[in-house]
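With one protein chain removed, the remaining protein chains of the complex are shown where they sit.
What follows is chain A.
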Amino acid sequence: MEKFEKVHGVAAPMPLINIDTDMIIPKVHLKTIKRSGLGVVLFDEMRYHDHGGENEEFVLNKPAYRQTEILVAGDNFGCGSSREHAPWAIKDFGIKVVISTSFADIFFNNCFKNGILPIVVEEEHHAILMDDAHKGENARMTVHLEDQQITTSDGVVIEFDIDPHRKHCLLNGLDDIGLTMEKDHHIDKFEDHASQARPWV
């Protein structure tokens, strides 16, 4: 996985709460057997008209936000289906950071597996970042993972928390499976013990 260090880019506002993974990527696009190429259908039903053609009102279709790298979203972002196609589409579009007051659990986990940084901030900070995102392409935010800081276009600095293990993995682009396989002997030991304790499993 690519290493995640710092993002300096356009932030787009999506204040709607409860944006679910069906909105992020509708099921018609889940029939792929690949992970790539889903960026064009990100937010498909909001982004395109029923008859095809772009909906100019949708934030990512506006000229200022076509190169969005940071999404500032409403509460409970990514709820619903576990589909990892949602973060795959977000990543493929070019978005590397999503900021909200809360995320749904499975989506939150899926982001880290794909080199996307989901950041949870307090409501008061969320409001500042949402305002900044509304300013368009001239207002670029900076997200610095090592320092755990978001800097708005006006230079306001907001600190954020992140699980140390996840931070380490993102910074170093580490693959979870490889890391776990290094602990193979612990799994072997557990299996030996469990097969005695619960042989019916």
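We take it that a contact is a pair of C-beta atoms (placed from the backbone, for glycine too) under 8 Å apart; a residue touches a chain by one contact, two chains touch by 3 or more; residues count from 1.
One rule holds for everything that comes next: contacts and distances are computed from a predicted model.
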{"item": "Name per UniProt, for the chain absent here [options: \"Sugar ABC transporter permease\", \"Cell division protein FtsL\", \"3-isopropylmalate dehydratase large subunit\" or \"Serine phosphatase RsbU (Regulator of sigma subunit)\"]", "value": "\"3-isopropylmalate dehydratase large subunit\""}
{"item": "Contact with the hidden chain (one of A:3, A:27 or A:66)", "value": "A:27"}
{"item": "Residues of chain A in contact with the chain not shown", "value": "15-18, 20, 22-23, 26-28, 30-35, 45, 50, 74-76, 79-84, 87, 102-106, 109-110, 113-114, 163-165, 176-177, 179-181, 183-184, 186-187, 189-191, 194, 197-201"}
